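Only one protein chain is missing from this complex, and each of the others stays in its spot.
Moving on, here comes chain A:
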């Protein structure tokens, strides 16, 4: 019964995953939610935080969790007229869903009792003065023996050992049954409290608490290290982004760091790729050749073609043709125009490995391009975050005090624009970072989409760079020296203006990505598209000033990469993107 339900719920989640988030809120209002900040600046934002919480998700502290758990148990216990320990076992069995327990119980109480191990009528142990323990086979007086509701007697020592073993085996202890294999009577927390050691009782209660969050489909622990909060999320309420009280923002669906507007699948693939050994392999393929004798990969670091492998191999060979050096020289007519190489190439002997090496190199270069930018934006964001925090702590307060002492007509909220600018920068860096991951997985042949995407990305990025520079460098000037008020007002206008302009660009970008770039047609536009460099110039020259737009369009790939298939599949082994027509990976020969 359980498994059916599991399937059903899993389907729900999957279908939501495929949808793009509806009701996406404007970027600006997000900034306020994400971080704990100094009270004097946070008024409007705090309201929006609690508003968001009511809508979408709730943060639960340790005390909240306990309270809810107790309430649920009490409710079931009262409605079904059973003991609290029995209610607890029942709830745990049905993943803490009160409604499910009600449904199942009233549908078929006997079946439920049997499955869960709650006997209808509890039997007592035999009424003799002495009983034999079923585990150690010793005889003890009746009062030193205990049984579960089934009446099978065991001595206290054996119970303690049994429970202890079960608890140290892990959360399975929550489903503990009578030691007798033919009997399924459940052993609940009341018996644990009676018979177990103090440590074991603690462990058991800790497992019970964890189970309340982990087994319940609606709740998850916050993935931030050291954070004790849990998040309850109402499935079906739009965006998966939640923000914990510890100020860590994450995607509830995949529990990775918040990655709007890119979807969870892409994120998972990207993270895998970053960590995979595949890149090492690709690098080795692209930049090294195996020694003909011992097969170890060799990277050429000098000009000469005469290679000597390291001991113990010490084989000498020609880098170009991988032939033994002793056979080289006069017969093959020299090193750089290694005749044997040309002849062999004509015969087609080296084509396969050369082609693979070529492809690996291209693939690697392309990946490096995107990864570099993803990583740079990541570190840039970290720096911006720390700047923000320092701003909120010491320097900012000092600054405020300075300014206030100068001018009475300068209320604190006037300086809110600086905080807003930094929050905007942090959020935009995050979005920009994930758009690089998106760009990597955008199919090569979708030229129109790619152009559009890179155009939007370029606009957004150039805006962000200007904003970041202004906030970083120009603010520094005002912090260090005494500047007249007029200039400061100008600065404020400029910074606020940049903030809202950047926000617009990013909203455009995010909206476009979330609709899958539907505004642009797919591969049927190929005839009209030109090389990506034209969109490059469009993006960078339209706005003056420093811009990094040149960095974000992909280089056109080598001729070996032109693919007409509309689908690519990603190899499980090395994550190389292969055309659909192939059944084995072109890079590592792994079967699909």
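The rule is simple: a residue touches a chain if its C-beta (ideal position, glycine included) is under 8 Å from a C-beta of that chain, and two chains touch if they have at least 3 such contacts; residues count from 1.
As a convention for this text, contacts and distances are computed from a predicted model.
J.: Quick one: find the hidden chain's UniProt protein name among "Protein preY, mitochondrial", "SEC24 homolog C, COPII coat complex component", "ER membrane protein complex subunit 1" or "UBC core domain-containing protein".
T.: This omitted chain is identified in its UniProt record as "UBC core domain-containing protein".
J.: Just name the one of A:98, A:115, A:135 or A:227 that touches the chain not displayed here.
T.: Answer from the full complex: A:135 touches the omitted chain.
J.: Looking at the full complex, which residue from A:78, A:108 or A:165 touches the chain that isn't shown here?
T.: In the full complex, the listed residue that touches the missing chain is A:165.
J.: Which parts of chain A face the unshown chain closely enough to count as touching?
T.: Residues 134-137, 157-158, 161-162, 164-165, 179-181 of chain A touch the chain absent from view.
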